[in-house]
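As you look at this complex, bear in mind that one protein chain is not there, while each of the others sits in place.
As written, the chain order gives the labels A and B, with residue 1 at the start of each chain.
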Amino acid sequence: MRRPRTMAPIVASMVIVAAVSGMSAFAGDGTPVPHPPRGKGERCVADTGFMRKNHMKMLLHHRTEAVHLGVRTPQYDLNGCVSCHAVEGSDGKPVSFASDRHFCKSCHSYAAVSIDCFECHASRPEVQGKTAFVAPADREVAAIDRYLRDIRP
Amino acid sequence: MSTEPQQALPDRRTMLRGLGGAFATLLAPGVTLYAFGANDAQAQASPKVRWALLIDLGKCPAGCDLCVTACREENGWQGNGRAETDAQWIRKVRLRDARTGQDREVPVMCQHCDKPACVDVCPTGASFKRPDGIVLVDKHICIGCRFCMMACPYKARSFVHEPVTDQKPWAPRGKGTVEGCTLCVHRLDAGRPPACVETCAAKGGGAMLFGDLNDPGSEIAKAVARHAPAQIRSDLGLEPAVRYRNL
Partner (left out) sequence: MAKLRFQRLERSSPASWAMIGLQVLLLALGLAAALYMEEHGHAVSGMSNQIVWGLPHVFAVFLIVAASGALNVASISSVFDRPAYKPYARLSGLLAIALLVGGLAVLVLDLGRPERLLVAMTTYNFKSIFAWNIYLYSGFVLIVGAYLFAMMDRRASQSTRLGKTMGWIAFGWRLVLTTGTGSIFGFLAAREAYDAAIMAPLFIAASFLYGLAFMVLVLAAANRDAGHELLTADIGKSFRFLLSIFALSLLYFTVVHHLTKLYAGGHRGVEIFLLRDGGIYTLLFWLGQIACGTLLPLGLLAAARDPAAVRRALPRASLLFLIGGLAQMYVVIVGGQAYPLKLFPGFEASSSFFDGVVASYHPSLPEWLLGIGGMALALLQVSLALRLMPFLPEARTADRSPVAA
């Protein structure tokens, strides 16, 4: 889950300051953007834009259902993300969240959103490349989208 | 900046919205299940089932710790060589009868009580009982207050005293939260028995019988009816799901 921050304005201004100083550092290249490594499969659970916007909510819902009710749909499992998006390190093994090249880390350090998922969860797959991933149908993604909109207070 | 900063920031509103979502999940599980492409059949925790263990101490030789090592391997709770703070999900307790001088060893783990004291005292509801009777810690909402450890009569839970890395993907565990035997819930949900039971049957004395107590035809239900096995501290009325023969 995300770490609660109650000092949103302060954090926001810190992010802006950091971003501005970052931009000046990369003035020649223009705006710095993260380059999260692509996953291995044909496609993700949903298209990239949808995932960028909603992955945290989907994980939040999946976690509650998986832990409390034993709903184990592999396509929404954090282990699925971790396996499919594993990045090989110099030793040939997948890198952990400690590395800046880790899929989740590469974006989250850019966006300055600290997550504590990997304080408990494994951040790399146990056996490399072993993923039982079935991409859900589009109508399933649409249903999730509708649902996420509905629960928004 | 190319991305939207407001979106990326975990401000209070998104936090609350997230929590609202969590409540919605609890209130209307059917709705979410449907939205997330699942149906009730995919919820492995069925209220019709009551998982239970029957351990026959007559078949549990002293010095054998296969169940303990199997659990440790499966769930990755090997410690840091600090006995007082390292976690133990299952342990063998050696008992000596002072009068007869008789010795025996009892494997003790979370007893998955029907009326668990840890669930009653947990302030956030992180300690909970699944519909099928498995008592778990939802580490997402555990704040690490350790009240459950104060309340548990079995010393079944451990607090994670140090940062953990390279956990098993199916057994998340981390610093600052409380943990204990999950009855290998990840294996159960995939239709396999707990690691301790499997190993004890394959390599040990076959002392552990695992099954659904609610199914009158199951081996465990019959054995429990026949032998009326003991429960640890049954006087407390917590109705543990782990029973012992020849205690």
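Keep in mind that, in the parts below, a residue touches a chain if its C-beta (ideal position, glycine included) is under 8 Å from a C-beta of that chain, and two chains touch if they have at least 3 such contacts.
This structure is a prediction, so every number in the text was calculated from the model and none was measured.
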{"item": "Residue among B:47, B:123 or B:206 touching the omitted chain", "value": "B:123"}
{"item": "Residue in contact with the excluded chain [from B:142, B:195 or B:224]", "value": "B:142"}
{"item": "Positions on chain B contacted by the hidden chain, ascending", "value": "15-16, 19, 22, 80, 82-88, 91-98, 106, 108, 117, 119-125, 127, 141-147, 149-155, 158-163, 175-178, 232-233, 236, 247"}
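The rule is simple: only the chains that are shown with their structure count from here on.
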{"item": "Chain A and chain B: spacing of chain centres that average the CA atoms, whole Å", "value": "28"}
{"item": "Chain A-facing residues of chain B, complex", "value": "1-3, 5-12, 14-18, 20-22, 24-26, 29, 31-38, 42-45, 128, 130-132, 136, 138-140, 163-170, 172-177, 185, 188-190"}
{"item": "List of chain A residues in touch with chain B within their complex", "value": "1-6, 8, 11-12, 15-16, 19, 23, 31, 33, 53, 56-58, 60-65, 67-73, 75-76, 79, 82, 96, 98, 111-113, 116, 119-122, 124-126, 136, 140, 143-144, 146-148, 151-153"}
